[in-house]
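Mind looking over this structure? Questions follow.
The complex appears here without one of its protein chains, the remainder shown in place.
Each chain carries a letter (A and B) given by its place in the written order, and its residues are counted from 1.
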Amino acid sequence: MSDGAIAHAGGDPAPHAAAHPRLAHHFDTLGQQKDAASLGMWVFIAQEIMFFGGMFTAYLVYRMWYPAGYAAASNELDLVLGGINTAVLIASSLTVALAVHAAQEGRQKQIVWYLVATLLLGVVFLVIKYFEYESKLHLHPAHHAAANVRLFPMAGWFHVDGELVPVANEMRLFMVLYFALTGMHALHMIVGIAILLVILWMARKGAFTPRWYTPVEIFGLYWHFVDIVWIFLFPLLYLVNRHH
Amino acid sequence: MSPDITPTSTASATVRSAGAVMPARHYLNEQGGWASWLLTTDHKRIALLYLFSITAFFFLGGFFALLVRLELLTPGGDLMTSDVYNRAFTMHGVIMVFFFLVPSIPATLGNFLVPLMVGAKDLAFPKINLLSWYLYVIGGAFAIAAMIGGGVDTGWTFYTPYSSMASNSKVLTGAIGVFVSGFSSILTGLNFIVTIHRMRAPGLTWFRLPLFIWAHYATSLIMILGTPVVAITILLLAFERVLRVGIFDPTIGGDPVLFQHLFWFYSHPAVYIMVLPGMGVISELVAGFARKNIFGYSFVAFSSLAIAILGFLVWGHHLFVAGETPYSALVFSIISYMVAVPSAIKVFNWTATFYKGSISYETPMLYAFGFVGLFLVGGLTGLFVAAIGVDIHVHDTYFVVAHFHYIMVGGTLMAYLGGLHFWWPKITGRLYPEGWAKLSALIVFVGFNLTFFPQFILGYLGMPRRYHAYPDEFQVLNVMSTAGASILALGYLLPMVYFTWSWKKGKIAGDNPFRAKGLEWETTSPPPTFNFDRPPVVTEATHSYAHQEARVV
Partner (left out) sequence: MESARALFPVQASTVAPRVDNLYFFLVAVSAFFAVLVTVLIIVFAVKYRRRHVDEVGAPIHGSLALELVWTGIPFILAMVMFVWGASVYFAIVRPPAETLDIYAVGKQWMWKFQHRGGQREINELHVPIDTPVRIILTSEDVLHDLYLPAFRVKMDAIPGRYTQLWFNATRAGTYHLFCAEYCGTKHSGMHGSVVVMPQNEYQAWLGGGVTEGTLAQQGEKLFTDLVCVTCHSAGSGQRGPELTGVFGSTVELANGERVTADAEYIRESILNPTAKIVAGFPPIMPTFQGQVSEEQLLALTEYIRSLSSSGGTAPAGGAAAPQPATQPDAQPQR
């Protein structure tokens, strides 16, 4: 029922027939589509910040209440492995940024190489994480015969200099948050790597051009975010009271 | 779409269906078969998928409510054991909050209307929209699995340490269901935000948007920022149950009250997720059926944002008796009072809209009237619980239960029903039967008040909530409440019947049976798959009725 309030734009009833193959039917221009994708990723990152935020809050509360226990547990973490992982992630952010830049410039081979580099660095991170977890989850058979069989060292024992020492309660609280935070982070890395594999496959087929490389760009945003989460996690978890 | 579409009824014809036609092809019949529905990316079809599943959950949640009310007919716990009763009220709450109220208006009416109202062909991310429905269904499947497995008995609030250490029920399964459905909510909000920002039709500036859009925008902000916090909280609870060690365990120095803080950090804003879209619907209904723009449009628009922001700062009012320090209690109380003010502004503006309006009393308008009255009571009783001195007495009693049911059921559900009736012709191309609809609205209103008003009295008398058995002197009020509930149930069943009937047998509605303004009414009923024949261009605010005959003052 048009009564003048709403005018209808004239034009081609099927404007998209001649449009870029990557332009979805519900967008008018590639620019609009890219802006939407970008805003979407930023909104997603905002919700991720809130997601990790809940755990950070719990961490902060218990750190205020049990500073000694936190320091003791933090000192049990492997600073070298954690440090290497930090460097690895920062490097991977560099490589993914370079991949985005290469996509902007249309350098197909470089896109692939930088994405592969990011992938490898991500895998290195996860492998190191695996070893860290393994040492923390080491279960000593003699000590879990007791009635309360619980899987993790926060349940009973730490390896310290080859000896098993009982874990104080506050250290348990730290370790739960350590596993929750780094575990969630690792999960986000794994998902990132899966997406990266898809994007790598697309890059190999030459799908990205300077006119359209949106997946690389928003993946880059996501990857940077995962890196930044680690940059917060590392000092909060590994560097408590290390100056002694 | 197709050049065969017959023009719609002319402006000066008598209302409704005389001469009204349904287009030959539209989004419902464009494609057929299961795959075209289950793999659709059309926001309108996804809205219907949601409508179907949300309705199913509503009746399931309602069934549990009836069990609860039946038990409460007598003071003794004689209809079912305490364990069964505890599961019944928990399942009622979990299903109603997470699987009905939170998605109800946004996922059905929002999904259907947001692209139409902004003049777009779809939401920004149609596949993510479909994913959000599947996440909802998967979450729901876990909830059903929990129910079949014996149910959850922690209350919908899952407080630790009962939920983490003591309950023998299907807490993990239920928690996973809630967790997964939360991501459905997040993706819906994400889609709305990007769509509203980036896909408005030419000329559709922010202050020309329908208030429905403003409301859904504010709601989406809450969905994005709040839901992840409850997601991680539920996850931490699940860890604690599985690993049998966790951060809420008091025996290792953990704080069970920390769970409450984290939980309510989302769950308070969640109640605004539940009510803001309803307020958006009411703004459309009032404007549409008074044939006027909402009085104080920009105040109503900004009040939605104010509610969203302030709503994040009041969670501690759920913890007044949970060992919170008096000083933080003061902060939460004063901000709780502040968040009441924007809601008051809306109510006054809706009332003022009726002044010199041209008001007709179709069913959607009746639901709008009902909303204003019942939301008013619910909102005013919020002032009672925000007063710490009174809240100490009424916390965890039926007073609070009545308060939130007035808002959720008297508010959101009435708005949902009003919106369903208003946009039913647009969604289906057919009219619901007006006589039956009016009768149902009346039954709902009467049944609702009889169910919940006595609960205010019960609560102040001291009857605690989640009580399987109660002292004898509370019986009369409980019987009144249960009687109301049975009337209310009838009021909800009738629309189920006549909406289903009208799907095939209702009168053809035509493009704009209520002669309302809004981009959604500028296209056919039902709309074509891509919404508009040609992209609309907007030159004025939505509810501008000036071009029709103005009321003689």
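Keep this in mind: a contact is a pair of C-beta atoms (placed from the backbone, for glycine too) under 8 Å apart; a residue touches a chain by one contact, two chains touch by 3 or more.
Worth saying up front: this structure is predicted, and the values here are computed from it rather than measured.
In the whole complex the chain that is left out makes contact with A, B. Considering the full assembly, B:Gly253 is the residue among B:Gly19, B:Gly150 or B:Gly253 that touches the omitted chain.
The residue touching the chain not shown here, chosen from B:Gly149, B:Pro202 or B:Pro471, is B:Pro471.
The omitted chain makes contact with just one of the residues B:Ala24, B:Leu38 or B:Val321: B:Val321. The residue from B:Lys127, B:Lys356, B:Lys505 or B:Arg534 that touches the chain not shown here is B:Lys356. Think of the hidden chain as still there; on chain B it touches residues 11-12, 14-15, 77, 82-83, 86, 153-155, 159, 161-162, 165-167, 250-257, 290-293, 295-299, 321-326, 329-330, 333-334, 337-338, 340-341, 344-345, 347-349, 351-361, 369, 372-373, 376-377, 380-381, 383-384, 386-393, 395-397, 457, 460-462, 464-471, 473, 476, 544-546, 548-551, 553. The omitted chain makes contact with chain A at the following residues, 66-69, 168-170.
Simple rule for what comes next: only the chains that are shown with their structure count from here on.
Chain A and chain B have Cα centroids lying 33 Å from one another. Touching chain A in their complex are the following residues of chain B: 8-9, 11, 115, 120-126, 186, 189-191, 193-195, 197-199, 202, 224-229, 231-233, 235-236, 239-240, 243-247, 251-255, 258, 261-262, 265, 511-512, 515, 517, 519, 521-522, 530, 532-540, 544, 547-548.
Across the interface of their complex, chain B is touched by residues 1-11, 13, 24-28, 32, 35-36, 39-40, 43-44, 46-48, 50-55, 57-58, 61-62, 65-66, 69, 148, 150-152, 154-155, 169-170, 172-173, 176-177, 180, 184 of chain A.
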